[in-house]
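Pasting a structure below so you can have a look.
A protein chain is absent from this complex, but the other protein chains hold their places.
Up next, chain A:
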Amino acid sequence: MQPNVYVYIAVMALVTYLIRVLPLTLIRRQIQNRTIRSFLFYMPYATLAVMTFPAILSATGTPWSALVGLIVAAAMAWRGCSLFTVASVACVAVFAAECVLL
């Protein structure tokens, strides 16, 4: 049987949706276990930090412009600027850095 592209897409969509939806639908109560609640409290910080660094350094044309973006974004975020401000200023900083560097 010749593999069909729509079956592939359906399989991947189903698996990915199940991964995303099962905890949301199966865990309907407030978890009481303190260790699990602590784990879920710290989990976003660990995951997002792992995803950000060092991946950000290879997200642009040259690691140097990415480094500029990283420093600017980190400084703005540290000062408590909003998501939108941090994202836009980092954007402009990388654009400007690439105009100079590349």
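Going forward, a contact is a pair of C-beta atoms (placed from the backbone, for glycine too) under 8 Å apart; a residue touches a chain by one contact, two chains touch by 3 or more; residues count from 1.
Following the convention adopted for this analysis, contacts and distances are computed from a predicted model.
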Chain excluded from display, named as in UniProt, from "ATP-dependent Clp protease adapter protein ClpS", "Alpha-D-ribose 1-methylphosphonate 5-phosphate C-P lyase", "ATP synthase gamma chain" or "Azaleucine resistance protein AzlC": "Azaleucine resistance protein AzlC"
Residues of chain A in contact with the chain not shown: 2-3, 5-9, 11-17, 19-31, 34-56, 59-61, 65-66, 69-70, 73-74, 76-78, 80-92, 94-95, 98-99, 102
